[in-house]
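Missing here: one protein chain of the complex. Every other protein chain is in place.
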Amino acid sequence: MALTAASVSFTYEAGTAIATPVLDDVSLIVESGEVVLCVGATGSGKSTLLRLCAGLLEPTRGQIAVDGAPVRMRGPVGIVFQNPETQFFAETVAADVSFGPRNLGLADVDSVVVEALAAVGLDAAVFGERSPFTLSGGEARRVAIAGVLAMRTPYLLLDEPTAGLDPLGRRAVLQAVRSARESAGVLVVTHDAGEFLPWADRVIALDSGRVLFEGVPQTLAEEPASWERASLALPQLVLAQHLARGRGAEIPAIALDVEGAARALAAGKVGRP
Amino acid sequence: MRIPRTFGQYVAVESPVHGLDAKTKMGLMAAHTVALFTVEQFAGLAVAGVFVVVAVVLARVPWRLALRGIKAVAVILAFTLIAHALRWNPATVALLRLGPLAVDAEGLRTGLFFAARIVLLVVGTSLLTLTTTPVQLTDGLERLMRPLARFGFPAGDVAMMLTVALRFIPTTAEEADKIIVAQMARGARFDEGSPMRRAKTYIPVLIPLFVNLFRRADELAIAMESRCYHGGSGRTRLHPARMRVGDWAVLCCGAALLVTLGILL
Partner (left out) sequence: MLEFEGVSYTYQGADGPALAGVSLQLSPGEIVVLVGANGSGKSTLARLCNGLIVPDRGAVTVDGIATTDSERVFDIRSRVGLVLQNPDNQIVGTVVEEDVAFGPENLGVFPAELRMRVDAALAAVGLTGMERREPHLLSEGQKMRLAIAGALAMEPDYLVFDEPTAMLDPRGRADVLAVMQRLRSEGRGILHITHDLDDAARADRVLALDAGSLAFEGSPEELFGHVELLDDLGLELPPLAAAAAYLRAAGHAVPAAVADALELVEALWP
């Protein structure tokens, strides 16, 4: 059971004078129950990859399949675009969240909506009847994510889910994304890897439309050169540990979370004052 | 799915026509239009035709683009031709007969005359937008409207409105594109059902589009006020569009030619 992209290439306006190649021979697997992180600088093709995986664009070459069948629009892949709260249109939160499931003809939409809101940490009894246009940044973002979760697709794609939020909103959205993997395979696209890295199952790094790295976050954290080549900023926590190694500190494995990194630095300091 | 990112039909090449001031081109366009409506003989149309051909060649605009406007008026052209050419039981010698309807030389001549007038009008006027950027156009328009300011007409504000509208067309188009894709991904269908139903399916696109536009407008107002915008009067311009000697020469000669044409032929 997986969402797979096999040697996918994509060129905008293929065959015309203004043809722009965006992706070149990209392969990727998202299995259900895992969070895969796709990192890349602006213009690396990561948003295009997301649209291809959702069946909103056709690859120029290669194939994208879900559980063996070619992906199609309105199929088994849900997608949350960047700043999804700018797409609200209904009078109430519940009505907006119910848009997707109604279009798909799901049964018992009301309880689907309640569950989707609960999955992002919002109580339908409190938020259901509010206008989506009066929510705070973090609440609005989570309602928008609930609107896609409510379609109950086995795969979920998110484009920069935390961009522009304040710390509380950010924390709530991260929690919602983490718990989404209980019901779906999740692919997150971002240029800011730090906050996802500690708990992502796998990560792929894109550079100018090509896969530069694929593996577990731990391994990527050990390769500062890959980050540089992809014009990505190494998360400061990771960078600090590499700099400490450069000064002779003994850090056996780069830690990705705050506590681990602090412990690694402290131990390094004790070993080599 | 992708909306073209450059707006308008401006053809970015360098040419003597591109180099003319927008006001010169607008003046010539006006003279051309007047001439077309006053000429009564084919000879007059022929001269106007030569004028248009010379202008297109000088402008280095591809013929395909210069003639594209004709497609938009194809129906009007066909109607004009048929309405003039077809006559009910004409007394004259018919070239073609369909029951009581017939085409005769006189009708065909009139039809062709009016059709040719429309073609020359369309090609001539589209040459203005093909060789002038939207900014130059609004600037030119502002200058031409300025005398009206004496009667309380807000020429500067109207020009500013046009500029801002032009600035936001690509942004809004991009945004509409994004919203449509996002709602499609949530299962919306825009291509099914009766026209009434189809109009309804666009609600989830139009509402967010309007809400976002109002938000934008609000911030834009703050940004413009912060930068001391206080109406169009008293503003200076980085590139004051000035009529040079060449502009006056082209305008005078061109207008003289076209007006004479209109009177004589």
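Labels A and B are assigned to the chains in the order they are written; within every chain, residues are numbered from 1.
Just so we're on the same page, contacts are C-beta pairs under 8 Å (C-beta built on N, C-alpha and C of every residue); 3 or more make two chains touch, one makes a residue touch a chain.
This structure is a prediction, so every number in the text was calculated from the model and none was measured.
Novice: Return the single residue from B:K71, B:R97 or B:R235 that touches the missing chain.
Specialist: Of all options in B:K71, B:R97 or B:R235, contact with the hidden chain holds for B:R235.
Novice: Which one, A:A41, A:M73 or A:A95, makes contact with the chain that was left out?
Specialist: A:A41
Novice: Check each of B:V135, B:V158, B:A176 or B:V259 against the chain that is not shown and name the one that touches it.
Specialist: B:V135
Novice: If the hidden chain were put back, which residues of chain B would touch it?
Specialist: Those residues of chain B that touch the unshown chain are 5-6, 134-135, 163-164, 166-167, 170-171, 174, 215-216, 219-220, 222-230, 234-240.
Novice: Could you please point out the chain A residues that touch the chain left off the display?
Specialist: Interface residues of chain A facing the absent chain: 41-43, 136-138, 163-164, 166-171, 191-192, 194-195, 231-233, 235-237, 239-240, 243-244, 247-249, 258-259, 261-263, 265-266, 268-269, 272.
Rule of thumb we're sticking to: only the chains that are shown with their structure count from here on.
Novice: Measuring from the mean C-alpha position of chain A to the mean C-alpha position of chain B, what distance in angstrom results?
Specialist: Whole-Å distance between the two chain centres: 45.
Novice: Using the touch rule from the top, collect the residues of chain B that touch chain A in their complex.
Specialist: Contact set of chain B toward chain A: 1-2, 175, 178-179, 181-189, 203-205, 207-208, 211-212.
Novice: Considering the complex alone, what residue numbers of chain A touch chain B?
Specialist: It is residues 12-13, 51, 54, 56-57, 73-74, 78-79, 81, 84, 86-90, 99-100, 102-104, 133, 147-148, 151 of chain A that touch chain B.
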